[in-house]
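Take this structure, written in structure tokens, and hold onto it; I'll ask about it next.
A selection of the complex's chains, in situ.
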């Protein structure tokens, strides 16, 4: 056989290598696009909010007078929301994940649950808002209170927590389970003593990410009807409330009424982003710390 | 160093005992016409095999022939795979373990298992060994300490870890981990120990240590060991079963298998014609 | 039991009002009342308000001042879905007040009767319908009422509703006019249609928006824009908008806090803005009552700050007296 | 072992006394109950949407809703209900978003999975993923107060609210999703494929285009479909930046209202229950629900077929 002209191959080679280099550069640029957008976005909100973030802003209630307005109400509301959403989704999500990963394993039941969960994860958040409006606010008569918002938000992020917990459980190598079963441990003993401790860091990482999603969601809360003006801080599950993203929403659209409100919106965005950043950094820290354990 | 002396003790003790006891050795496990399917894959065909008390049975055969599957049927760990179907009977000390009412947790307490890859829990050395007794309800700290110490001694690793009982087991070397897993097994005082290629992930030195340990444990336990290393089988086992494509091609005294096999496929395998 | 758990019941009232579980609210409110009869400054609870976006700046301003300076124990929630949308909630008994930039309609009264809701309608301030332009528009700053109408009424100038400035006045540029206004949710829309163009259709292609701020931005962006909304949104955006002085037959009048008056020069484009009070809520929930009183006490003072002409003080005083008669 | 008999005897004794079996049976029951919550959620969503949608269609015909072109739900004299204006806006914003997300997402995925060194990947990937974690309200603010004004310098006829700018920003938001799902698909192509290709002297680009991408193609397409689904369901960006004009048009410089933004408009401030306009909310929502559901199932189907390849 002598079909391949090595000379020709050598001659073409520089061109092929050059193409590869150019593509590499282009694709790298494309990867950096995200970074550029991020930088522009941060620049935009930081310049818009310059000088507005101070202690007063963080600790005052909202006001028409932009100079005196603050976000303590939204912060308190956000915290109240998290107090319910966190434990509730953690319990439900991890329990569901354990059920699917450790008990049903394979078969129709699991396929049914998993299909349901993955579809639920794809349902637009505004539709969850409608569910909350119809069931919690109206049917159960709660009104647009903390509990209604928290339950709506919990259902919204539950699929995320379930999927993250499932992945965490799946990442626990099966030889650890085998070792435990091999000792005569029952299923629940194995889960409690071996599987859950091993999966905990990843579960926590997933939880934090789910929480940061819940903190940033706006649409479902608007749908359940958060008032545009609300001053007293919520102090219980049945109080009206507002949260950071909703505050941003109202200030953004009210900016035409009073241009300074746009700066307040930007300032609130900065606060929200800082919170998200802290949460995500924590998640990454946990992930890195426990990454290579098996 | 203490290892070496232990080994010599073991040899001195065991060799004669092995020969003397030959006649009266009881059958611990007996397998009758076992067939196994993973979904539609027929992985075991009509397996018939016995395991005697205080003997080492080696299982050899090429990759995928069903060695691991077989020993996992013995403590029903194979059921951890979804969609497994087993037919036939396996008697452990006279009881059919595939009987519905047979309590599988109890079986697994009586039958220890050591895996191919050392699989300590991500816990301290102490907690690894204490795990079994704890889940079976032993809470007394003193007693646990005693059990841990004796088990680690039994697995010939006490001297190496006695000062690091509270350290994470992942910090041990591969060979130490494997012996720790054996100690973990011993802590619940099993009757039988199943080993699935326990040395295949180990370096030559650690392999040697584990082999010696197996020889020593034989005095008290019945051992079934899967290995892909034929020389290892020849060195440490009393009987050898040769598996091929899910069937037992030949099961006999180790000497016979290696010196004078009945079946030409056994010979081909042993002489390295395939696998 | 009623007097005993004063704090708990107070909380309850705060928590429940605003939902549609009227019964529970009432009960809680009753407890509250019993507890508070002796000491008025202990009033607590919550007040829910929805409705007109035009009135929102004024009403939320009042609410803010009430909560900050007058009674921090009361939670006043103000929303702004628009007059019609807010009225729909109100007739279901979901809210205590419904702000409106027009009079309550007969159908709405019927529905209230059907739902057993007793309503009192109070004017709170005066608003001037303001015709706004792009700030660079220097030709159309003075118009007659008829000219305004021919711009907005469907079919007034051409069948396909493309109207050029030059169609209105031959001195003006030959460019198409783009019309803007609030959408059907709003009382401002209804007032404009019903009172200013006598129920005729609005020009096709009029850009109707839910949010006033959006309208301001849109007009600010379009050199050929002309739009309408309440004076407040113009006043707060004077550098972003131009305004049309209207000739009602006696010379051009520019809307301002001085000219907006039911009897004044801008009277034809002046309207009252209202709030509707659920009388049962006022009876049962002292917070509602207290707040209502407060609204009329400060309306004249706060109205100008948010772009409304104040009602005469006597009228507000009369309204307070009307309120007192509720109990 | 001195106490050897005692240990196994002890174990036996404890086993018999323990209440383990009871717990062992209770646990799955509790877990099942927890797992049912997600199913109940779906049932809840479906029931709410279907019941109220039925109310809507008892007042407005299917035909009007799906074929007429006018949407004026609150017009007092002659309310009209057509989903087409909302659909056209949703469609346009989605198409624009995918024009941004697909090329950038895919090339990013290829760079990360094929070209980047491990350390570069470790730095770049989280940065790309940060974009996915930014709340949509922030993107809305960004679109409205930054991207639109910038675009208007370039395209003067662009309205202050329009579908182009939120479309682009939505695309940016979706980049990480397309990138990370495509990257998963690319990196699950066994390394042996790459080695096989490069062992002939193929350049990285040749190996990627001719072997790796074709092998991962269904996973990549599934990522596009999921991106589309996400774009259809996205709410805040369009609510803030595309206005509320319900005109049936394909002019991307104009203000339009998507299905999601319509839902926000009607619910914000909490529309009164019981009116046709209120019920229309659910008719729009159920359309939205089925659209996204169909997209998610499609994506799942495609990527499942792809996984079977190895």
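Letters are used for the chains, namely A, B, C and D, taken in the order the chains are written, and counting of residues starts over at 1 for each.
We adopt the following convention: a contact is a pair of C-beta atoms (placed from the backbone, for glycine too) under 8 Å apart; a residue touches a chain by one contact, two chains touch by 3 or more.
Since the structure is predicted, the reported quantities are computational estimates derived from the model, not experimental observations.
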item	value
Complete complex composition as a label formula, though a single copy of each is shown	A x1, B x2, C x1, D x1
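Going forward, only the chains that are shown with their structure count from here on.
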item	value
Steps needed, at minimum, to go from subunit B to subunit C via contacts	2
Touch-network distance, subunit A to subunit C, counted in steps	1
Of all other chains, the one whose Cα centre sits farthest from subunit B	C
Distance between the centres, which are taken as Cα means, of subunit D and subunit C, whole angstrom	39
Computed distance of Cα centres, subunit D from subunit B, in Å	51
For subunit A, residues contacting two or more additional chains	138, 144, 186, 189, 225, 228, 253
Set of subunit D residues in contact with two or more other chains	268-270, 273
Touch list for subunit C against partner subunit A, complex	11-12, 14-21, 24, 46, 48, 56-57, 60-61, 63-64, 67-68, 72-80, 211-217, 233, 236-237, 240
Touch list for subunit A against partner subunit C, complex	61-64, 137-138, 141-145, 225, 227-232, 235-236, 238-240, 253-258
Subunit B-touching residues of subunit A, taken from the complex the two chains share	105-107, 173-186, 189, 193-194, 197-198, 293-294
